[in-house]
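Starting off with a structure, shown below.
Note that one protein chain is taken out, while the other chains of the complex remain in position.
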Amino acid sequence: MIHIKLVDNIVLDEAYSYLQDPEAGGMDLFIGSVRNHALGKDVVKLEFEAYEPMAISEMKKLAQQAIEKWPLKKVLIIHALGEKQVGEPVVVIGTSSAHRQDAFESCRFLIDELKMTVPIWKKEYFTDQTVWVNAHP
Amino acid sequence: MIHIKLVDNIVLDEAYSYLQDPEAGGMDLFIGSVRNHALGKDVVKLEFEAYEPMAISEMKKLAQQAIEKWPLKKVLIIHALGEKQVGEPVVVIGTSSAHRQDAFESCRFLIDELKMTVPIWKKEYFTDQTVWVNAHP
Amino acid sequence: MLMFSFIIRLKKITEGMKIQLFGISKDIVGQRELALPNDPSLQTVMDLKKWILHQYPRMGNLSSIGIAVDLEYAEDDQPIGQAKEIALIPPVSGG
Partner (left out) sequence: MLMFSFIIRLKKITEGMKIQLFGISKDIVGQRELALPNDPSLQTVMDLKKWILHQYPRMGNLSSIGIAVDLEYAEDDQPIGQAKEIALIPPVSGG
């Protein structure tokens, strides 16, 4: 009931197919994508890098925590690595459950936690420089 | 920035394509699908019927309310009509915004309100009878 | 003048106004539409609800009955004489 993956390209239909469960009436999907600006400047592209075995391990821990806190049917976390253009999806978090409140709350929990703990790094390419996001205070 | 539709079949990629916005860093999608049981019995299939012009008008009102309450880039509400099998998506609600909290909150608001006010009716087919959901106390 | 506008309104109601039916209300009546009678006592949404309940007592078993006038939920005291389109809204269950 847990599906965790690091991929080159995110395929949304795969997420729906996995989360679909005959006993689940609702699923919530959060999809993060590349924005066209940051720090008030135009973003040309992004690049993601992960400490892969630890990222998978941390994402599994989060999924496990979500399953302990909410009665979920399925949990999915897929993060893309490598170069991403503006508009491309970079992360998909999905949960399905009998009651939609549980899907909403757990999905939000997972993306909030992922951003704080999972060892993945994002580099923003501007026209004049590159920045590792969050690196400096 | 509002996309409202009643359709025979829901296509998820269409929802993602519409919600994607270069200024939005996150989108939240709620997908409701046909469960395999209700009232403790097996559901064979569902059928949805709408008072179509009023359903469209009510969904537009909800989308407008969401846009007034949260800083959203895009709002999408697609509901399927006709016969649906277990596992098929019947409704997709999606919102995109610069900040993910706004996407989560508005998406949840929209599905909660849709279930209360939009004139769409669901008939559950069990092996031994059919039931219009919510019709009786 | 008052008499005149009253006649106009009656005329509108009698001019073949039909109530659209959906979901369980369609099943109870056995058809998709319900023709309104030429009855001058049918002035408001509440009058209409009472008439429907009288004609089809099984409607009384529903959790609620709403009336939409021209695609908007209508209050009980709303007049129906100027309506272009009226629908009976049984409890909704979309999503």
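Think of it as A, B and C in the order they're written, each chain with its own count starting at 1.
The working rule: a residue touches a chain if its C-beta (ideal position, glycine included) is under 8 Å from a C-beta of that chain, and two chains touch if they have at least 3 such contacts.
Small disclaimer: the values here were computed from a predicted structure and weren't measured.
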| item | value |
| --- | --- |
| Neighbouring displayed chains - absent chain, whole complex | A |
| Touching residue (missing chain; options A:L12, A:M27, A:A50 or A:C107) | A:A50 |
| Residues from chain A at the interface with the omitted partner, ascending | 32, 48-51, 53-55, 57, 79, 90-91, 111, 114-123, 132-137 |
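Assume only the chains that are shown with their structure count from here on.
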| item | value |
| --- | --- |
| Inter-chain centre distance, chain A versus chain C - centres from mean C-alpha coordinates, in Å | 50 |
| Distance between the centres, which are taken as Cα means, of chain C and chain B, whole angstrom | 28 |
| Multi-partner residues of chain B (at least 2 other chains) | 32, 111 |
